[in-house]
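Got a structure for you, written out below as structure tokens; questions coming shortly.
Only one protein chain is missing; all other protein chains are in place.
Labels for the chains are A, B and C, by order of writing; each one numbers its residues from 1.
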Amino acid sequence: MGSFTSFSDFIQMGTHGLYVWLSYGIALVIFIYNIVSAYLLKRQFFINAKRRLRREQGTI
Amino acid sequence: MTLEVKNLFCERDERILFSNFSLHINTAEVVQVIGQNGSGKTTLLRILCGLSDAYTGDIFWQGKYLDGESDERYHAVLYVEHLSGVKGTLTAEENLHWMMQLDKSLNKCSIMDALQQVGLYGFEDVPCHSLSAGQQRRVGLARLYLSSAPLWILDEPFTALDKKGVGEKEALIANHVHEGGSVILTTHHDLMVPGKTVRPINLDEVAVI
Amino acid sequence: MKIKMPRWFYQLASPKWFYDITGMLLPWFGLAAILLLLVGSIWGLVFAPADYQQGNSFRIIYIHVPSSILAQSCYMMMAIAGAVGLIWKMKIAHVVAGACAPIGASIAVMSLATGAVWGKPTWGAWWVWDARLTAMLVLLFLYIGVIALNSAFENKASSDKATAILSLVGLVNIPIIKYSVEWWNTLHQPATFTVTEKPAMPPEMWIPLLVMVLGFYCFFAVVLMIRARIEVLEREKRSDWVKKVIENYGR
Partner (left out) sequence: MNFLLSAIKRELLLVFRRRNDIINPLAFFLMVAVLFPLGVSPDPTFLSEVAPGVIWVAALLACLLSVDGIFRSDYEDGSLEQMLVSSESLLALVLAKVLTHWLVSGFCLAIISPLVAMMFFLPEQGYFALIVSLLIGTPTLSLMGAIGAALTVALRKGGVLISLLVLPLYIPVLIFGAGTVQAGAMGLAIQGYLALLAAILVLSLMLAPFAISAALKISVRS
């Protein structure tokens, strides 16, 4: 498998497994944070906008 | 001398102040802007003298479109508001001297004459923070005596003035109009300009609900 | 100062056009981002050879370098978009600039965190005052300033212009900051080798890096478009087309 002899070798990354996986973990977390925060922003906007639209239509 | 506003749209705090609003100030005319608190009186005056960007619309000065880059308005407008830019640590004379540096059209009379007109003769070397509120106000208003600018834009010029002071200012406005100048102002007083009818503009009527 | 621009430039200034075109582009960029990031990270983690000096910790390069590059170009994009907004009074440009700031800051955090993690096996400490890391830290501070200023104004129009000016001032300063930090670094820490600068990297190492860089850019484009689209809707909420978009949403 690639430049590794076995799967456990791949997980351990020589002796640097902690650092490599920590880095990729950090990257993943920040990627997910970006997507989720943008999605939440979008949801919040539409919830507020629908409410406002209903309010405005209700008054007319 | 004309200032013209066309298609003015202005929104503040989710509220539309003006929409499709137009205004025309002619030579030798007094225009009084009236309206409730928050109807946009100050905002309108600030837009007129170039102190607000929060609008869309076209402003013409002497028939020439102002694009916001070069502004000939600044040579011809006197703007006096309730804050009026009087420094407490400077004396009345120093304050007026600086205002004359800023605004070259403040050249009608000498500083001493203007101070005498507003009843501050003898107070010229007192730091303004030791004057009363009304006296400080009069330091700012001394500019009206100094100014030869054709258009005056006055935001609540009569606050903190006594009856006599208001009468004097009204006479001053009348004189200015008589000489061919124009005035647009906001005030809660019943404005009486001798020998001239005041054209009112009611902002409560133009407001969009 | 004002140069006449081609027609598409002004079309871009129309919020509806911007909303429609980004709506079309978004899925493609999303797909590209997923593919490139997956391919690049598997390639980098599994198939790229280990570095003869640093061993497998070298694989952090596939996160650290793309995030560093992206954090810098994101700032540049923010400042340029701000300048376009100031010069041509284009609201969409300000929208894009505003959307850049939080993304860029998070990517700068990623670059710093992965740099720190990489530092542990390489230098034996979680933080080293390395020139690149320090400059990235300053870049993060610049982002924080822009975000703080942007949220401090109540009036959108003035907050747009103020942040545009601040990011332009920052853009002028970035080269000076980088130069000064590098100079300071050589003065205080001579002969520390920099991990990210390899004289000759074999293709099986740098091709996955390139893939990752492209993936990061695509990802950035995706988040940027999502954020900018919401901001466009927010600012245009009184117009009829936005009301239609809102009514049709979730049906």
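Going forward, a contact is a pair of C-beta atoms (placed from the backbone, for glycine too) under 8 Å apart; a residue touches a chain by one contact, two chains touch by 3 or more.
All values derive from a computational prediction rather than experimental measurement.
Undergrad: Considering the full assembly, with which of the depicted chains is the omitted chain in contact?
TA: So, taking every chain into account, the missing one touches B, C.
Undergrad: From the list C:38, C:125, C:144 or C:201, which touches the chain that is not on show?
TA: C:144
Undergrad: Thinking of the whole complex, not just what is shown, which of B:54, B:109, B:126 or B:166 touches the missing chain?
TA: Missing-chain contact among the listed residues: B:54.
Undergrad: Name, in rising order, the residues on chain B that touch the hidden chain in the full complex.
TA: Residues of chain B in touch with the missing chain: 46, 49-54, 74-75, 77, 79, 81-90, 94, 98-99, 101-104, 127.
Undergrad: Counting contacts across the full complex, list the positions on chain C that touch the omitted chain.
TA: Chain C touches the chain not shown through residues 138, 141-142, 144-145, 148-149, 152-153, 155, 157-158, 161-162, 165-166, 168-170, 172-173, 176-177, 179-181, 183-184, 187.
In this section, only the chains that are shown with their structure count from here on.
Undergrad: Where centres are the averaged C-alpha coordinates, which chain has the largest centre distance to chain A?
TA: Ranked by distance of C-alpha centres from chain A, the top chain is B.
Undergrad: Indicate the whole-number Å distance between the mean C-alpha point of chain A and the mean C-alpha point of chain C.
TA: Chain A and chain C have C-alpha centres separated by 16 Å.
Undergrad: Measuring from the mean C-alpha position of chain B to the mean C-alpha position of chain C, what distance in angstrom results?
TA: Once rounded, the distance between the two centres reads 48 Å.
Undergrad: How many Å are there between the centre of chain A and the centre of chain B, using C-alpha atoms for each centre?
TA: 56
Undergrad: Residues of chain A touching 2+ other chains?
TA: Chain A, residues with two or more chain partners: not present.
Undergrad: So in the complex, the part of chain C that touches chain B is made up of which residues?
TA: That would be residues 154-155, 157-158 of chain C.
Undergrad: Would you pull the chain B residues touching chain C in the complex into a rising list?
TA: Residues in contact with chain C: 13, 53-54.
Undergrad: Please give the residue numbers of chain A that touch chain C in the complex, ascending.
TA: Residues in contact with chain C: 1-4, 10, 13-17, 19-20, 22-24, 26-27, 30-31, 33-35, 37-39, 41-42, 45-46, 49-50, 52-53.
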